[in-house]
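A single protein chain has been omitted; all remaining protein chains appear in their positions.
Entry: chain A
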């Protein structure tokens, strides 16, 4: 029998279910952030424009370094009265800076509608609008978006414009989706990078143009390191100034300590725990001033922070409470980072998420359980802060203790949608198989939400390339390659569904067509990557990623040790259920003709007798998520052509240094299931036109009627080993069930089976009661800190559009 974990059992001083409370200081700080209204902030845009004008004759690496330097030297800085960590992204907390170099057209187009959005509302002052309009002309035909569009071959552009392949984030933002080497930053300081660059610079033979190019990268590297150092000094000066004006002794000392620390880190190596946390925060922050790519992640925070914590504990410099307070401070700071996206992109990323991930647990490089005191403190901090950011992932492995698992379940019960679990037992072997060194594979972390990479050694976007809409692809295939909505012929005509004689015929055209779409997605991705490489290198991010300095290359030029990428395939469950319904009801049992079904799809099931067709499709065909082999196998087979095809296409860094240079499949659809659902007509699974698709690899909601074991079984039949970009499974659990300790233990057993025996990749739980959500929809003010799991991340419920809210309510289990 599984041992019962009782509340009085202690590990690292932690009782199950006891997380402690925010200190009054952090309570106040959190309140101030929750109160802060998100505004569009033009400051960075103005500074960036100035720098671009001033340095436009320089090589691109230098331009990018100078831009960051100019922003860091001149942007507004402040230290709030209740913080122990310094560093702000914009001129006020929760204000979202504008990054004009990536895209400016939508910013100007949407100036007057930011406040009128149905979700993810941003405020903007008239003054800000004016300032942004003033700089806009400089960016005409001069942004990533413009350059990306210009580089799309015409046929591929069609797929993008019609929304069949989504890449809005790739073309209107920086890359992100990365964790840099924070372990190295805190242990060695930025000075270590500076030293290495200086040494390598000396060895350059500038008669070789390749080496001359390296020179620019190195010069740029030195500029940004110096800029970060100067930025820290600005905070040190400010802290001293504030200390001088502060009478209250405790705060005065805190400010002096902040000043002392920022004179030292992140340039120098950190010696104390607080120094390390400050160094991490400032670096993490600057990466998100350098670029607005999201999913910039912390990596394995418990692993690299724990030695600092334990040293300070032993020396009596810090207590567990104080260490936790600093962690909550870090969490709240993390939430201050904001990003304004175009409305088109917002539909794919509802809740303005930044997906800043913290990963804990897992195994050490030599395969031992890696849970340490810091892992528990991070759980405490996440519960105390109770915020949608950072995004917490626990790395599961079979040796993870029941005590730690139970503590994780207690966190799940808090309704944060966290932690999510990633599974070492599948991810590590599949990494090793792809050529990742064993000690690196054991050191992976989650990036953003579901996807995984080796922190500090992996290029951008282990996932997060383009989105391919599977159900809509099916409709195009059924329509002889013609998009039913626009009437455009996108794919070769392999015959119309209404004239098909067998399921095999449909699948044959699906296979060929999906391969063509896959190729188009590669062309779109490469176009984005080309424009990013040529014009938007992230110098700091590259410096902090091994082996960019060694190779004298940015990440985009092939500087990283590993470089595998993946896109996101959306609507897995809809495709599965559609295929099952067609196979059974049309071709096997002849309950409806292909013509009747096609007509019903065109009419969105509104025509006469079509509702009963829809009911038949829903009720009388087997559904994915119920451990029914005949339907599960259909999706496995239908997905495989994508998996095979995408593996053929190298990314733009192939052969330029990194191990890999390939692509693989991924399913962490984030909220793209809503956005791509909008552009998808009615589907043969009985889904109405324009409604959301199923998310990730989760079954369509309310159709997984055989309980969680059946869901796990169905999901585990997917070719998980090949879908290295992530197999996202969102599960719901009623809070009532988790009230008893016995049931919490059963949840642990359920997870263990999924991971140990079925080799699942990922799962996360939403336990907010449906009634609470409905109440929050009606009384948003009462629930401003209500957090829900949207897909691979958590968000404030009240900030979502009504449509996304409805989708979540519908997905949430009704409690008895």
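Everything that follows uses one rule, which is that a residue touches a chain if its C-beta (ideal position, glycine included) is under 8 Å from a C-beta of that chain, and two chains touch if they have at least 3 such contacts; residues count from 1.
Definition applied: contacts and distances are computed from a predicted model.
Participant: I want to check something: the complex is missing a chain, and I'd like its UniProt protein name from "TRAP transporter small permease subunit", "Helix-turn-helix domain-containing protein", "Formate acetyltransferase activating enzyme" or "Sodium:solute symporter family protein".
Facilitator: "Formate acetyltransferase activating enzyme"
Participant: Which of A:117, A:499, A:690 or A:757 touches the chain that is not shown?
Facilitator: Considering the complete complex, A:757 is the one touching the chain left out.
Participant: Can you tell me which of A:119, A:390, A:480 or A:708 touches the chain that was removed from the display?
Facilitator: A:708
Participant: For the chain left out of this view, which of A:32, A:105, A:142 or A:743 touches it?
Facilitator: Considering all chains, including the one not shown, the answer is A:743.
Participant: What chain A residues would touch the chain not displayed?
Facilitator: Residues of chain A in contact with the hidden chain: 1-2, 627, 706-710, 713, 736-737, 739, 742-743, 746, 749-750, 752-753, 756-758, 816.
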